[in-house]
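Since the structure comes first, as structure tokens, the remarks are kept for the end.
For this depiction, one protein chain was excluded, whereas all remaining protein chains were kept in their positions.
Which chain is which? They are A, B and C, in the order written, and residues in each are numbered from 1.
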Amino acid sequence: MTAVTEAPAATAGQQLTFAKALTTALADAMEADPRVVVFGEDVGPLGGVFRITDGLTRRFGEERCFDTPLAESGIVGMAVGMAMNGMKPVVEMQFDAFAYPAFEQVVSHVAKMRNRTKGHVSLPMVIRIPYGGGIGGVEHHCDSSEAYYAHTPGLTVLAPATVADAYAMLREAIEYPDPVVFLEPKKLYWSKDTVELDALRAPGEPRIGRAVIAREGTDATLITYGPSMPTALAAADAAAAEGRSLQVVDLRSLVPFDDETVTAAVRSTGRAVVVAEASGFASVASEIVARVQERCFHSLAAPVRRVTGFDIPFPAPKLEKYHLPGVDRILDAVDDLQWED
Amino acid sequence: MTAVTEAPAATAGQQLTFAKALTTALADAMEADPRVVVFGEDVGPLGGVFRITDGLTRRFGEERCFDTPLAESGIVGMAVGMAMNGMKPVVEMQFDAFAYPAFEQVVSHVAKMRNRTKGHVSLPMVIRIPYGGGIGGVEHHCDSSEAYYAHTPGLTVLAPATVADAYAMLREAIEYPDPVVFLEPKKLYWSKDTVELDALRAPGEPRIGRAVIAREGTDATLITYGPSMPTALAAADAAAAEGRSLQVVDLRSLVPFDDETVTAAVRSTGRAVVVAEASGFASVASEIVARVQERCFHSLAAPVRRVTGFDIPFPAPKLEKYHLPGVDRILDAVDDLQWED
Amino acid sequence: MTSSVDAEVRGGDFLLPSAAPVQLIDQAGRLVPGSGDGGYLLPDGARLLEAYRQLVIGRRVNDQAGALVRQGRMAVYPSSHGQEACQVAAALCLGDEDWLFPTYRDTVAVIARGVEPVGVFELLRGSWHSGYDPYEHKVATQATPLATQLLHAVGVAHAAKLKGEDTVVLALCGDGATSEGDFHEALNFAAVFHVPAVFLVQNNEYAISVPLRHQSVAPSLAHKAVGYGMPGERVDGNDVAAVLAVLGHAVERARQGGGPSLVEAHTYRMQAHTNADDATRYRSDDEVKAWLARDPLSRMQAYLSGAGLLTPEEEASIAAAAEDMARVLRDGLNAEPRLDPTELFRHVYAEQTPQLREQEALLRDELSREEA
Partner (left out) sequence: MTSSVDAEVRGGDFLLPSAAPVQLIDQAGRLVPGSGDGGYLLPDGARLLEAYRQLVIGRRVNDQAGALVRQGRMAVYPSSHGQEACQVAAALCLGDEDWLFPTYRDTVAVIARGVEPVGVFELLRGSWHSGYDPYEHKVATQATPLATQLLHAVGVAHAAKLKGEDTVVLALCGDGATSEGDFHEALNFAAVFHVPAVFLVQNNEYAISVPLRHQSVAPSLAHKAVGYGMPGERVDGNDVAAVLAVLGHAVERARQGGGPSLVEAHTYRMQAHTNADDATRYRSDDEVKAWLARDPLSRMQAYLSGAGLLTPEEEASIAAAAEDMARVLRDGLNAEPRLDPTELFRHVYAEQTPQLREQEALLRDELSREEA
């Protein structure tokens, strides 16, 4: 027995990027279920502009992963029909703002089909959207569009922030009986973590509809998701250095919303800041503030604060740093939570 | 002098429907400014399915009010170009859900053009959208889509609720230097009021960005707009009968938002309920709750409550009454404002 | 002036539709000379008789629906009076495993395909958005957002092709809907993926009030097929024999792997857009009257009678069937629908969200207090 020639034990953790976790999830889902098909713009031989579909056409053939003509309403509309007829389409919108041409299909059909037909027609499909800023993209390449989807009843809206969630939530989304808008924070694509893929592959607790406490803390709660999660964690680190203990809630699932976890978290600290990249007005962050004050009013020592993108079009690359919620801005908001009271 | 043969004095009030106020505003604007053009689906000889553009083609000719091919992205996109080239287009989307095909044009161009071009290109245009429920319309004809627009920086979003505002705000919107999404509550089209048109025609205080106190009250504040305004007033009437004095704030302008009026109103009563038809999740109502708790926290005797549409697709006609905020549901919410505290 | 660039056109004039719509039986009910030799064949007598039966039933459905609207039993009805030939042919040209994608105006097609008629009217009476199970007869929900359903049809066809089934999908839309971006995307996707789909445009000359000339200045709507690299054809939409022949041909080609095609049927909306519309605002009575002579029913009746295919007994049996249908509709719509408000929360997601559970509880509480 020469141990050195052996492959690492299957259960050992492995370093994966967020992007690779997604690719692996797609491949595993396609392997597990022949009904899963992947399509969109440039997802075939190129593997997508972010390479999330890299290798899928080679491995599964052109019928399982293919390029479409350049038309997003077409992509989503065709997916609706394919889902109606026994497939599980996973489509990619190339960038957040380029999903807008599909908006009517998403709002008037994807979201409503089950309801319109009293449950006769369900649409098991996933719309993957690389979203948000922080990558120096030019205009139309950095929108945070989650509010549009989260406001639309009938959609399930997910925004993973960790490598493990990227894998597990995409698998769960593909197996979900209802349409999922799967928001992939572009700036986390190259983030890395060590995960145990085999454990993730095994059936586990659902993550859709379940927030997690990403960091324990006692003084105030940061509620966040997707691209802002690492920023919130960094803010909690910085606050710890100053002697303040911040709890971080990673929502993961915007719809359904995990009121239970969020409410318990805020009640435990009595103070909360919501952190999200999107412009704040009528946003998911607004909703979180509204829910928290509705449910935790008597536990709150201070108003719930928001740290969000400004109410401006997403800035050009050299200016985005002023727009995006950063550690300092989060800490300022925390400082503002009327500690003197 | 035989008084009976005289026409009523020009300044005398006159009974007008909401719809007719809008038609009059369009005609007056076209009369006043040759750059104003009106177009959309069926707005020509038919006068629009709600007859808001009735008579405009006859009076101003086909070049000033005309039908387009049936394509909403086309309508809005062409309006962008016409606004760039010296016109003031006023376009009609036939129903709320039929504005979705234009979503990319609205979000990626209409909202952003001034910003993208550092102010070189402004888009003085109005997108009129008959919106909301309460008229027994079938699916896709009753959406409350204001959150999609209000969340999008660069848009000005208005929702008049009175006949006078219908006239004055549409005139103001047409004269505004920036694009306006003008939401017309369908169910108020046939509501009537006595207004002094000549007074409204004279230059007056701006209404964009200005909320009004629609009814004075001291115990709690109802914050509302558009189709829910009359419902809120009715609730205040009913509450008065039970000895509770409710103040009603009519926002009128969702963006810009009148924080000053809203904040002062809520501080004066210490209790607030937000009333709006749209599904509540990540909505304009959420925003109002968030802002009010941020700004009035220490004046609040109870959490700010919301009475909104449920988080479901808009129901079929025979079921809409269960979905829409009604007087009883508003009064229940008011009852919930922890009066015992 | 020609070039060596290797970009010679790959298709050609064969894609162009005929200069005039295909017609097999003229408006007086006479066989069009030469309609047998080559090209489209006249369907056999039994098929024409079945088509005629459905035409009569369809007309009766339109009439009865109009009456039910006037009596307040239904909120709105977009009549297909005048377009029955297109709709009947659309239903009859498909096999059981094929799919039909209708619009709000295609009630007659949906019923002719066998969908339980009272269920079909749930949408228009306002009790739910769609009142039938699309899988039962492979009929999609009647689409309102214009042209959007064409893409769903392409998806169903694409899935069928990938699964190796020989399903054909027939998707319907109006002349106005051809202006929408989704029309373009659907036809292009269908052509590029070479799916078994047939697109039938019922060109009834109007999109609500907007006449065709404000919608398109193309030589014909069928000419749009050229831009997608698929065949286009034009047919007299009031000649059920011709529509059956042309659609039958298109469906067969699709089934054999010949790819999608576009058929434009020339017809006319004899009534207002819906009962809520006032057609006198935008078109003259004379224009409407001129189309009376082209009625799809009387033409078939004349032809079938002349050919000895329609006996008085047969005629009576058809009339009885139409009356049966009318009675079913009347009975169904006169009965109040059973409404359960809490059903509003039941079909939004497979598994109800905590938010919807709370909201349902709120409504239940209200309802129980009302009852009390």
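In this section, a residue touches a chain if its C-beta (ideal position, glycine included) is under 8 Å from a C-beta of that chain, and two chains touch if they have at least 3 such contacts.
Source: prediction; values computed, not measured.
For the omitted chain, the shown partners it touches in the full complex are A, B, C.
The residue touching the chain not shown here, chosen from A:49, A:212 or A:240, is A:49. Across B:48, B:130, B:153 or B:185, the single residue that touches the chain missing here is B:153.
The chain not shown here is touched by just one of C:103, C:127, C:215 or C:261, and that residue is C:215.
Within the full complex, the residue among A:140, A:207 or A:244 touching the omitted chain is A:140. Taking the whole complex into account, chain A touches the unshown chain at residues 41-42, 44-47, 49, 67-71, 73-74, 97-98, 100-101, 136, 138-141, 281, 310-313, 315-319, 322-323, 328-329, 332.
For chain C, the residues in touch with the chain missing from this view are 1-5, 7-13, 15-24, 26-27, 32, 34-35, 39-40, 179-185, 188, 191-192, 194, 214-220, 223-230, 234, 236, 238-239, 242, 266, 294.
Although one chain is hidden here, its contacts on chain B can still be listed: residues 37, 63, 68-69, 71, 73-74, 76-87, 89, 101, 104-105, 108-109, 112, 114-122, 153-154, 156, 177-178, 209, 255-260.
In this text, only the chains that are shown with their structure count from here on.
Here the CA centre of chain B is 37 Å from the CA centre of chain C.
Per-chain Cα centroids separate chain A from chain B by 33 Å. The set of chain C residues that touch two or more partner chains comprises 128-129, 145, 181-182, 348, 353, 355. The set of chain B residues touching two or more other chains comprises 73, 97, 100-101, 139-140, 281, 310-313.
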